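One protein chain is absent from this view; the other protein chains keep their places.
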Amino acid sequence: MPVMTMVEAIRDALFLEMERDERVMVIGQDVGRLGGVFRATDGLQEKFGEDRVVDMPLAEAVIAGSALGLAVSGMRPVAEIQFLGFGHQAFHQIGPHIARMRYRSQGRFAAPLTIRAPFGGLVRTPEHHCDAIEAQFVQCPGLKIVMPATAYDAKGLLLASIRDDDPVLFCEPLRGYRLIKDEVPAGDYTVELGKARVAREGDDVTIIAWSAMVKTAEQAADLLAEQGVSAHVLDLRCLVPLDVEAIVEAVERTGRVVVAHEAPLTAGFGAEVIATINDEAFYALEAPIRRVTAPDTPYPLAGVEDFYVPNAERIAAAALDVVRTVA
Amino acid sequence: MPVMTMVEAIRDALFLEMERDERVMVIGQDVGRLGGVFRATDGLQEKFGEDRVVDMPLAEAVIAGSALGLAVSGMRPVAEIQFLGFGHQAFHQIGPHIARMRYRSQGRFAAPLTIRAPFGGLVRTPEHHCDAIEAQFVQCPGLKIVMPATAYDAKGLLLASIRDDDPVLFCEPLRGYRLIKDEVPAGDYTVELGKARVAREGDDVTIIAWSAMVKTAEQAADLLAEQGVSAHVLDLRCLVPLDVEAIVEAVERTGRVVVAHEAPLTAGFGAEVIATINDEAFYALEAPIRRVTAPDTPYPLAGVEDFYVPNAERIAAAALDVVRTVA
Amino acid sequence: MVTLEPQFSPTDGAAEPYTVLLPDGTLRDGATPSMSDDEVVEALRLMLLTRTFDDKAFRMQRQGRFGTFSQVRGQEAAVTGSAAALDPRRDWVVPQYRELPALLRQGLPLKQFILYFTGNPAGGGVPEGVNCLPLNIALAAQVPHAVGLGWGLRQQGSDAVVITYFGDGASSEGDVHEALNLAGIVKAPVVFFLSNNGWAISTPRSKQSAARTLASRAIGYGMPGVVVDGNDLLAVHEVTAQAVRRARAGEGPTLIEAITYRTGPHNTADDPTRYVNDEELKHWQQLDPIDRVRRYLTARGRWNEEIEAEVDAQNKAIVDEAFAEAAAHPAVHADQLFAHLYHQFPSRVSRQRAEFAAHS
Partner (left out) sequence: MVTLEPQFSPTDGAAEPYTVLLPDGTLRDGATPSMSDDEVVEALRLMLLTRTFDDKAFRMQRQGRFGTFSQVRGQEAAVTGSAAALDPRRDWVVPQYRELPALLRQGLPLKQFILYFTGNPAGGGVPEGVNCLPLNIALAAQVPHAVGLGWGLRQQGSDAVVITYFGDGASSEGDVHEALNLAGIVKAPVVFFLSNNGWAISTPRSKQSAARTLASRAIGYGMPGVVVDGNDLLAVHEVTAQAVRRARAGEGPTLIEAITYRTGPHNTADDPTRYVNDEELKHWQQLDPIDRVRRYLTARGRWNEEIEAEVDAQNKAIVDEAFAEAAAHPAVHADQLFAHLYHQFPSRVSRQRAEFAAHS
């Protein structure tokens, strides 16, 4: 099977789906001639023309809002927000409108559209470009939120997202575009939305993560293995739908849990993971869950980002603490 | 002491502070001539003039964004967003700019401004007007979020917010404007930001809430009292700064906890409350915490809102469950 | 040093609104009506119907039997004249919330509108075949939707045109700018119909913008801009029909500003006596758009008191029946919190749905 980087896998999915379904359009800033600032859409305009691959004006709200109109008209837009941090500019379109079109119109209209947006740090990008604001979008009922961690998943989840009849916010790990590489089948396949993935099996502690942080969790698992601790790594893949069953299973297996994310601690999605475990698997817990996250501060300038983003050592240290906790 | 409704208390605070500090301006849609759609700013323009009480164009982003500029210039703007649901339109100003001005400029500039916004349901308002999206703003480091539940607190917390050198999102419970009434001293006083309030003392179960839901929690406590259950009601007052100590104290006191909020379950601030308890008071828990919230659906049209918003019965039932849980 | 005067000056935005039908019901010199007498009669019936509805619904609201809503009172010609320029079978209406005549003409059952404002989620539904988007309360958010809709229809080979309505207040939102700009670029077949009714709740047009006219903004998006007397059914129809033709022919969007006036309160929760000037209100009441059409048709022998009485009786019956149908609609139930939210529900939401069903 060919090995692809994540950005190649994403591009591959877009090619395939534009070929298969002529309702698919790709719109966004610099997605056409340039092929995207990270080349995720490279070659698409050449192949599918300027009508289907559209360089949009610099205006996130109308990129999202017109995507909704396109979807209502019968198209299947894949809209790129150049960086998730600029998703705030489109928030009033995404939460109250895109997510609710089906509901508000009592099923007459739908919003089968995908918003792609890269996020996350450690690649020395300017301010705002790295902000991990995924949790802010979780409370937008009607919206699904997809967070691939591997190239394989990026392709399969993106194909599933575009085909999904509900709107999807598809968040791509910026630093994974070139760094994440794995085997990706050539043709068509989908990965079901809402099914978590066991990235690594283990028995002593579960590390729950998503997107680029899964790799870091696996590195932490390596460190833990050196100390004789067997870590189970659960890649959520989607924040919505959340795979509650997979979480419960993992918690029951290990009794001890760490959640890791790139966003600040307070009100990060880690809080929901803990609350969900409290709801569904409280008695399986043998120790408090530990959150390993950024501090409650903005994503900083590049010079100090290495202090900010959780690394494998911090995750491993927290996991060790959790494992060693005696109630 | 005079009894005031919450909206009177808010107006009183605005009058006092505009009188005391001529840097204070009140800006927003319909805040001037009309005195606000809920009369929160009634009479201010007459008293302080059109320069200090300004009817703004219908544009939330520039209401927030120009408030930041005003604050940098040396003013102390109190900007009204007519309904918190339309805070999304200003999100990109509030999170990345207002909250970060001090940080980004390394302390050279600050954003001593207050954004007032009513929210919450059960008063038959149109769509979006009721959306309880407070949790979405929690992950904006640099911002404080204040949620008064009584008229007394509304006045004291608003005065404290306007005087605070950090930006504050001040969320007012729409249905409390006239329904919430209590004793409010006539002159100047402040209520410290970040200190929770014990709304009712009890020993069997703690109900944690904020804003209008505190009243509902107290009603639930009444219902519980009829069943011989003594409920402790903790009013968080602020989501940021969060009074972690008060939460720990309440959890340690009762060992059993219910969190109630008007927002949907998933990624609501209730999740953070549970996560905080997991972090800080895990071993004090004698049963899983219960969340009593709206379902994971949008705030609906008025005809079905009574099904949507948690009521005292639902909170009491959950509390009873928690109390009766035997580990 | 004073050589380089700005090329663009505020006064470049000034324009007299177009008129065809004068307040006294006669045609402006040299004007030919763009609507046949039959069409005008049809339009008048619709205008009267919505006024009948506005009156009844307002009374019902006062009795606690109807929700907060905004009347179209005073703006009937602007909404009706523009909607009359559409072909309801292929063209689309993307409304704000004050455009009942346009929705009715597109075929929306009045019952749906009533259900919506009695707070029944079913009221958000738009029957299959009716080319309207749901009402939009979050101001200006609908304008980008209209652009996408028009663009997408054209992309699929249709010659459909989309009209979107928004107020003078809504025009200040960033969404309108972004949408007009995109429409200019992709030549979206969209008519942007700005109902300048003088107010955004209590905020007068003069405080909404320093622009002489809002239609002058069209220049900055590379599209034509028109200012029209919004209380003049025929002028509104004519400029809209032209814009529709341009859009249908692939020549792109038009921005139309209709100068009209909200002669009622903003909505049933509003008290305009706090801010509306009496003189101004009286002035505009005298320019009532319905009276004008009545005079016109009367002079042409197509309207008289009998017809008026008959239409009034019919309209009352239509409105009563719609209220009756709405009242007969199945009662609201908790499952409506969930219905239609997803095509495929996340299991957690399905579980909540089952719990709610069990408890109510």
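Labels A, B and C are assigned to the chains in the order they are written; within every chain, residues are numbered from 1.
We adopt the following convention: contacts are C-beta pairs under 8 Å (C-beta built on N, C-alpha and C of every residue); 3 or more make two chains touch, one makes a residue touch a chain.
Quantities reported herein were computed from a predicted structural model and do not represent experimental measurements.
Shown chains touched by the missing chain in the whole complex: A, B, C. Only one of the listed residues, B:His97, B:His129, B:Lys215 or B:His232, touches the absent chain: B:His97. Touching the missing chain, out of C:Gly81, C:Gly124 or C:Gly174, is residue C:Gly174.
For the options B:Ala13, B:Val26, B:Ala40 or B:Ala67, the residue in contact with the chain missing from this view is B:Ala67.
When the full complex is taken into account, the listed residue touching the unshown chain is B:Asp166, out of B:Glu80, B:Asp166 or B:Glu218. Of the candidate positions A:Tyr152, A:Trp210 or A:Tyr308, contact with the unshown chain belongs to A:Tyr308.
Those residues of chain C that touch the chain absent from the view are 1-4, 6-10, 12-13, 15-16, 18, 20, 30-32, 34, 172-178, 181, 184-185, 187, 207-228, 235, 238-239, 241-242, 252, 254.
One chain is missing from the display, and on chain A it is touched by residues 29-30, 32-35, 37, 55-61, 85-86, 89, 124-129, 265-266, 295-298, 300-305, 307-308.
Even with one chain removed from view, chain B keeps its contact list with that chain: residues 25, 51, 54, 56-57, 59, 61-62, 64-75, 77, 92-93, 96-97, 102-110, 141-142, 144, 164-166, 194, 240-242, 244-245.
Assume only the chains that are shown with their structure count from here on.
Set against the C-alpha centre of chain C, every other chain centre is closer than that of A. Sorting all chain pairs by how many C-beta pairs they have in contact places A-C at the top. Chain B and chain C, compared by their mean Cα positions, are separated by 36 Å.
Centres computed as Cα averages put chain A at a distance of 30 Å from chain B.
The multi-chain contact residues of chain A, meaning those touching 2 or more other chains, are 92, 96, 100, 103-104, 141-142, 240, 242.
In chain C, the positions touching at least two other chains are 121, 124, 138, 174, 341, 346, 348-349.
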